[in-house]
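See structure below.
As you look at this complex, bear in mind that one protein chain is not there, while each of the others sits in place.
And now, chain A:
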Amino acid sequence: MKHITYMNRVKPYLIRFFRSKDGTLHAEADGKWYGPVKLIRTFPFSMPEQHISVRLENGDELMMIPHLSQLDEGSRSEALEELARCYMLPSITKIVSISRKGWDWSWVVHTSYGMKTFKMDNLHDNMYQVTSMSWVITDQEGRRYELSGVEDMDKVSQAQFKKIK
(Lines give C-alpha, C1' and ligand atoms only; values in the text may rest on other atoms or scores of the structure.)
Protein backbone atom coordinates (compact mmCIF):
# COMPACT_ATOMS: atom_id res chain seq x y z
CA MET A 1 0.00 0.00 0.00
CA LYS A 2 2.84 2.36 0.72
CA HIS A 3 3.61 2.51 -2.99
CA ILE A 4 0.31 3.95 -4.04
CA THR A 5 0.59 7.56 -5.02
CA TYR A 6 -2.54 9.48 -5.74
CA MET A 7 -1.85 11.93 -8.46
CA ASN A 8 -3.22 15.34 -8.92
CA ARG A 9 -5.42 15.33 -11.98
CA VAL A 10 -4.49 18.80 -13.14
CA LYS A 11 -0.75 18.55 -13.03
CA PRO A 12 0.98 16.54 -15.74
CA TYR A 13 2.10 13.18 -14.64
CA LEU A 14 5.02 12.73 -12.36
CA ILE A 15 5.88 9.33 -13.63
CA ARG A 16 8.26 8.74 -16.48
CA PHE A 17 9.03 5.55 -18.33
CA PHE A 18 12.35 4.41 -19.73
CA ARG A 19 13.54 1.45 -21.68
CA SER A 20 16.52 0.02 -19.83
CA LYS A 21 19.55 -1.42 -21.54
CA ASP A 22 18.20 -4.96 -21.34
CA GLY A 23 14.98 -3.90 -23.02
CA THR A 24 12.65 -3.91 -20.04
CA LEU A 25 10.49 -1.01 -18.97
CA HIS A 26 11.54 1.03 -15.93
CA ALA A 27 9.84 3.91 -14.22
CA GLU A 28 10.83 6.97 -12.32
CA ALA A 29 8.42 8.64 -9.95
CA ASP A 30 8.96 11.10 -7.13
CA GLY A 31 12.67 10.91 -7.72
CA LYS A 32 12.67 7.16 -7.11
CA TRP A 33 13.55 4.52 -9.67
CA TYR A 34 11.45 1.45 -10.13
CA GLY A 35 12.11 -1.38 -12.45
CA PRO A 36 11.16 -3.44 -14.22
CA VAL A 37 7.52 -2.39 -14.23
CA LYS A 38 4.41 -3.83 -15.86
CA LEU A 39 1.50 -1.92 -17.33
CA ILE A 40 -2.03 -3.18 -17.05
CA ARG A 41 -5.06 -1.90 -18.86
CA THR A 42 -7.91 -1.86 -16.42
CA PHE A 43 -10.45 -1.33 -19.20
CA PRO A 44 -8.80 -2.99 -22.19
CA PHE A 45 -11.90 -2.78 -24.39
CA SER A 46 -13.74 0.31 -23.38
CA MET A 47 -10.85 2.58 -22.37
CA PRO A 48 -7.55 1.19 -23.65
CA GLU A 49 -5.56 4.34 -22.94
CA GLN A 50 -7.11 5.27 -19.65
CA HIS A 51 -6.77 3.99 -16.13
CA ILE A 52 -3.49 2.24 -16.68
CA SER A 53 -2.19 0.45 -13.64
CA VAL A 54 1.57 0.51 -13.16
CA ARG A 55 2.84 -2.47 -11.25
CA LEU A 56 6.12 -3.76 -9.97
CA GLU A 57 7.45 -7.17 -10.88
CA ASN A 58 5.93 -8.69 -7.73
CA GLY A 59 2.48 -7.38 -8.62
CA ASP A 60 2.30 -4.44 -6.22
CA GLU A 61 0.61 -1.43 -7.70
CA LEU A 62 2.79 1.62 -8.03
CA MET A 63 0.12 3.95 -9.29
CA MET A 64 -2.79 4.43 -11.63
CA ILE A 65 -2.44 6.70 -14.62
CA PRO A 66 -5.84 8.22 -15.44
CA HIS A 67 -4.93 8.91 -19.06
CA LEU A 68 -1.80 8.24 -21.05
CA SER A 69 -2.05 11.68 -22.60
CA GLN A 70 -1.01 13.06 -19.26
CA LEU A 71 2.47 11.61 -19.67
CA ASP A 72 5.33 13.34 -21.37
CA GLU A 73 5.79 12.38 -25.00
CA GLY A 74 8.68 9.95 -24.53
CA SER A 75 7.03 8.11 -21.67
CA ARG A 76 3.78 7.93 -23.51
CA SER A 77 5.23 6.25 -26.55
CA GLU A 78 7.16 3.81 -24.35
CA ALA A 79 3.97 3.02 -22.49
CA LEU A 80 2.00 2.52 -25.70
CA GLU A 81 4.72 0.29 -27.06
CA GLU A 82 4.71 -1.79 -23.91
CA LEU A 83 0.94 -2.08 -23.89
CA ALA A 84 0.85 -3.14 -27.51
CA ARG A 85 3.15 -6.03 -26.62
CA CYS A 86 1.18 -7.05 -23.55
CA TYR A 87 -2.21 -6.99 -25.24
CA MET A 88 -2.36 -8.90 -28.46
CA LEU A 89 -5.88 -7.97 -29.31
CA PRO A 90 -6.16 -7.01 -32.95
CA SER A 91 -8.91 -4.52 -33.50
CA ILE A 92 -10.93 -4.77 -36.65
CA THR A 93 -10.73 -1.65 -38.78
CA LYS A 94 -12.62 -2.76 -41.84
CA ILE A 95 -14.88 -5.66 -42.67
CA VAL A 96 -14.42 -6.97 -46.18
CA SER A 97 -16.95 -9.75 -45.87
CA ILE A 98 -18.86 -11.90 -43.45
CA SER A 99 -20.31 -14.95 -45.07
CA ARG A 100 -21.50 -18.43 -44.50
CA LYS A 101 -19.04 -21.04 -45.81
CA GLY A 102 -20.63 -24.41 -45.35
CA TRP A 103 -21.33 -24.62 -41.67
CA ASP A 104 -18.86 -21.93 -40.65
CA TRP A 105 -18.95 -18.20 -40.71
CA SER A 106 -16.02 -16.79 -42.54
CA TRP A 107 -14.77 -13.28 -41.85
CA VAL A 108 -12.36 -11.35 -44.00
CA VAL A 109 -11.21 -8.28 -42.16
CA HIS A 110 -8.53 -5.66 -41.92
CA THR A 111 -7.18 -5.36 -38.42
CA SER A 112 -4.56 -3.37 -36.64
CA TYR A 113 -2.44 -6.51 -37.19
CA GLY A 114 -3.03 -6.53 -40.93
CA MET A 115 -5.44 -8.47 -43.06
CA LYS A 116 -6.90 -11.63 -41.66
CA THR A 117 -9.35 -14.29 -42.68
CA PHE A 118 -10.79 -16.33 -39.89
CA LYS A 119 -13.58 -18.74 -39.25
CA MET A 120 -16.12 -19.06 -36.56
CA ASP A 121 -18.47 -21.92 -35.65
CA ASN A 122 -21.44 -19.69 -35.07
CA LEU A 123 -22.22 -16.13 -34.18
CA HIS A 124 -24.23 -16.70 -31.05
CA ASP A 125 -21.44 -18.13 -28.91
CA ASN A 126 -18.54 -16.20 -30.35
CA MET A 127 -19.56 -12.58 -30.38
CA TYR A 128 -19.58 -11.04 -26.99
CA GLN A 129 -21.05 -7.59 -26.66
CA VAL A 130 -18.99 -5.37 -24.38
CA THR A 131 -20.73 -2.06 -24.80
CA SER A 132 -23.66 -1.09 -26.98
CA MET A 133 -21.47 -0.82 -30.07
CA SER A 134 -18.40 -2.87 -29.31
CA TRP A 135 -17.88 -6.57 -29.51
CA VAL A 136 -15.24 -9.14 -28.77
CA ILE A 137 -15.11 -11.77 -31.44
CA THR A 138 -13.52 -15.16 -30.88
CA ASP A 139 -12.44 -17.22 -33.85
CA GLN A 140 -12.40 -20.97 -34.17
CA GLU A 141 -8.89 -21.22 -32.83
CA GLY A 142 -9.51 -19.04 -29.81
CA ARG A 143 -8.01 -15.75 -31.03
CA ARG A 144 -9.89 -12.71 -29.97
CA TYR A 145 -10.53 -9.57 -31.98
CA GLU A 146 -12.04 -6.32 -30.97
CA LEU A 147 -14.74 -4.79 -33.09
CA SER A 148 -16.02 -1.33 -32.32
CA GLY A 149 -17.10 1.78 -34.07
CA VAL A 150 -18.64 0.04 -37.04
CA GLU A 151 -20.70 3.15 -37.64
CA ASP A 152 -17.49 5.03 -38.46
CA MET A 153 -16.25 2.43 -40.93
CA ASP A 154 -16.78 2.46 -44.68
CA LYS A 155 -20.03 1.51 -46.40
CA VAL A 156 -18.98 -2.06 -47.16
CA SER A 157 -18.11 -2.77 -43.55
CA GLN A 158 -21.37 -1.35 -42.36
CA ALA A 159 -23.38 -3.32 -44.88
CA GLN A 160 -21.56 -6.52 -43.95
CA PHE A 161 -22.10 -5.99 -40.28
CA LYS A 162 -25.72 -5.10 -40.77
CA LYS A 163 -26.27 -8.49 -42.34
CA ILE A 164 -25.68 -10.19 -39.04
CA LYS A 165 -26.64 -7.65 -36.42
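The definition used in the following text is that a contact is a pair of C-beta atoms (placed from the backbone, for glycine too) under 8 Å apart; a residue touches a chain by one contact, two chains touch by 3 or more; residues count from 1.
Methods note: contacts and distances are computed from a predicted model.
Student: So one subunit is absent here. Using its UniProt record, which name fits best from "CbbQ/NirQ/NorQ/GpvN family protein", "DNA ligase (ATP)", "Succinate dehydrogenase" or "ATP-binding cassette subfamily B protein"?
Tutor: In UniProt, the chain excluded from the picture bears the name "ATP-binding cassette subfamily B protein".
Student: Of A:Met47, A:Met133 or A:Ile164, which sits in contact with the chain we cannot see?
Tutor: A:Ile164
Student: In the full complex, which bits of chain A touch the chain not displayed? Write them out.
Tutor: With respect to the unshown chain, the touching residues of chain A are 21-24, 44, 84-90, 99-100, 102-104, 111-116, 119, 121-125, 140-144, 163-165.
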